[in-house]
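What you see is the complex with one protein chain gone and the rest in place.
After this line comes chain A, so read on.
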Amino acid sequence: MNTVVAQLQRQFQDYLVSLYQQGFLDNQFTELRKLQDEGTPDFVAEVVSLFFDDCSKLINSMSRSLERPENVDFKQVDSGVHQLKGSSSSVGARRVKNVCISFKECCDVQNREGCLRCLQQVDYEYKMLKTKLQDLFNLEQQIVQAGGAIPQVNIN
């Protein structure tokens, strides 16, 4: 077997496993990967791209709703958190989803300071995940360009 391909495949496997171990991803990401096939080789990248666009849009919207202390629209914030929780859950973005759970609790009790902290945290987490997944997709590309196949990775 081509040594370069084998090394890249090993790197990919180790990196993906580390993302699960560090809590960035959960089993739903595995489910997402199962849906990718030869006909749609970029499916995972396309869906996570939609997710990150969603994050950016929702975070901006919630930020505006939380801007003025005397006039916070918690219903709007709650709606945004609900959307974000749904999206993050669908792609397996575990850390983002977990922040959304805390965020919802802050909305429920109309805790503006808590909401602002959660907003900052969710912004950080989605950007961190975006960087990590970009690195993962780059590794995939390198494997394919070197003539190899993307390995199946079993996450226990």
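Just so it is clear, a contact is a pair of C-beta atoms (placed from the backbone, for glycine too) under 8 Å apart; a residue touches a chain by one contact, two chains touch by 3 or more; residues count from 1.
In this section, contacts and distances are computed from a predicted model.
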item	value
Undepicted complex member, UniProt protein name, chosen from "Aspartate aminotransferase", "Fructose-bisphosphate aldolase", "Proteasome subunit beta" or "Response regulatory domain-containing protein"	"Response regulatory domain-containing protein"
Among A:S63, A:Q83 or A:N111, the residue in touch with the chain that has been omitted	A:Q83
Where the missing chain touches chain A, by residue	28, 31-38, 40, 43, 46-47, 50-51, 53-54, 82-83, 85-87, 89-91, 150, 152
